[in-house]
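With one protein chain removed, the remaining protein chains of the complex are shown where they sit.
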Amino acid sequence: MDEHIYETVKKFISSFYRDNPFVQYLHIKVSAIEPEQVRLDIDIAHEHTNVYGIAHGGVLMTIADTAMGAACLSHNKRVVTLDCSTSFIKAIPEGQHVYAIGHVVHDGSRTMVCESDIFDEKGTLYAKAHGTFFVLKQFVGED
Amino acid sequence: MDEHIYETVKKFISSFYRDNPFVQYLHIKVSAIEPEQVRLDIDIAHEHTNVYGIAHGGVLMTIADTAMGAACLSHNKRVVTLDCSTSFIKAIPEGQHVYAIGHVVHDGSRTMVCESDIFDEKGTLYAKAHGTFFVLKQFVGED
Amino acid sequence: MDEHIYETVKKFISSFYRDNPFVQYLHIKVSAIEPEQVRLDIDIAHEHTNVYGIAHGGVLMTIADTAMGAACLSHNKRVVTLDCSTSFIKAIPEGQHVYAIGHVVHDGSRTMVCESDIFDEKGTLYAKAHGTFFVLKQFVGED
Partner (left out) sequence: MDEHIYETVKKFISSFYRDNPFVQYLHIKVSAIEPEQVRLDIDIAHEHTNVYGIAHGGVLMTIADTAMGAACLSHNKRVVTLDCSTSFIKAIPEGQHVYAIGHVVHDGSRTMVCESDIFDEKGTLYAKAHGTFFVLKQFVGED
């Protein structure tokens, strides 16, 4: 990808998530955008938990899906999720900070395959997702 | 299941979700609990949407996962999600009311398999999820 | 679908699987083709088993995937599988006869979502799969 387009894509992704109501409502932050992957961060607060006092699976699936969609955007592709599948590995207690890395496994012209891992700062893996995405169009045009 | 236990299970599920911070934060309501399935309702409000003005996939995965977990509870089993996979079929615009039906496909002693469909009142299908759940223990004891 | 096209589709599906080397190699038979679903049958023979003497998961995933692809064909759509996810519910011993029903959950113009259940003649459920399919083109043309 052209350097100029890439810079435009990065700015676009930041505003894309600043203007995303559900991502804002869950206090998810876009921390890093690289050509191959995107990082999103979240502090597990009380409103993210279930009755057991751990992060609700829906929070983890949301951040994983968002990180994968953002990874597609970092490839200059605007997509919709066709299928998202998440394996839950370890419970995340309230107060814990975690982040999701989304990266592209297959960058097809019509569909993309992505993965996302949710880690804490020590590198403990809490969940792993993969998804299939339908490519709508390029995010930033070439002209 | 014994009639008396079933009534206790129903009360337990209602309070279970009333005391579930993330389910509350997303304004998801438990509408019906039957031995075979559970229904959860949601009005897609602005905070549930993404930049396209449609329900974020994370909202749908949350309500589907919750409906499946509740269906396990309706079988008097307390579970954790091992894996949840969702197919997104149709976009849900802001302002739309939808509901998720969760039901148990396989009621094993150690693992359960569930499904959840998300419909509107006209019966249009928006998403379909399935999940594998690990059985922790009975929800309501026999004594 | 026009009656004449439907009859042509049915004949096409039969020959489609008669000429399918892997389906033949596994002795899978197409038993019924209806607009909404397709049924495939298999006798679990020694070559289908694993070291435990039960059907290898790969056999079940093969018949489920094939039944879903055939269900797409019964809608006059030629597809490729994007993603296939299978839940294994009950072991199938050598000598058991089972069949897979594939049906279409979402018949989109670009992607389709299907499900498949594997039963024995008593209706016991052994496995359940769902998949996302990419539509290549119509199977039988309108001229």
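General observations
Read from first to last, the chains carry the letters A, B and C; within each, the first residue is number 1.
Heads up, the rule we're going with is that a contact is a pair of C-beta atoms (placed from the backbone, for glycine too) under 8 Å apart; a residue touches a chain by one contact, two chains touch by 3 or more.
Note that the structure is a prediction, hence the values are computed from the model and not measured.
In the complete assembly, the contact with the undisplayed chain comes from C:Leu82, out of C:Ile33, C:Leu82 or C:Val113.
Considering the full assembly, C:Val59 is the residue among C:Val59, C:Ile92 or C:Met112 that touches the omitted chain.
With the whole complex as reference, residues 82-83, 85, 110-111, 132, 134 of chain B touch the missing chain. Along chain A, the points of touch with the absent chain fall at residues 85, 87, 89-90, 105-106, 108, 113, 125, 128, 130, 132. For chain C, the list of residues touching the undisplayed chain reads 16, 19-26, 46-51, 56-59, 61-63, 65-66, 80-88, 91.
Everything that follows uses one rule, which is that only the chains that are shown with their structure count from here on.
For the copy pair chain A and chain C, the superposing rotation over Cα atoms measures out at 180 degrees to the nearest 5. For this pair, chain B with chain C, the centres built from the Cα atoms lie 29 Å apart. Mean C-alpha position of chain A lies 23 Å from that of chain B. Residue numbers of chain B whose C-beta contacts span two or more other chains: 85, 87.
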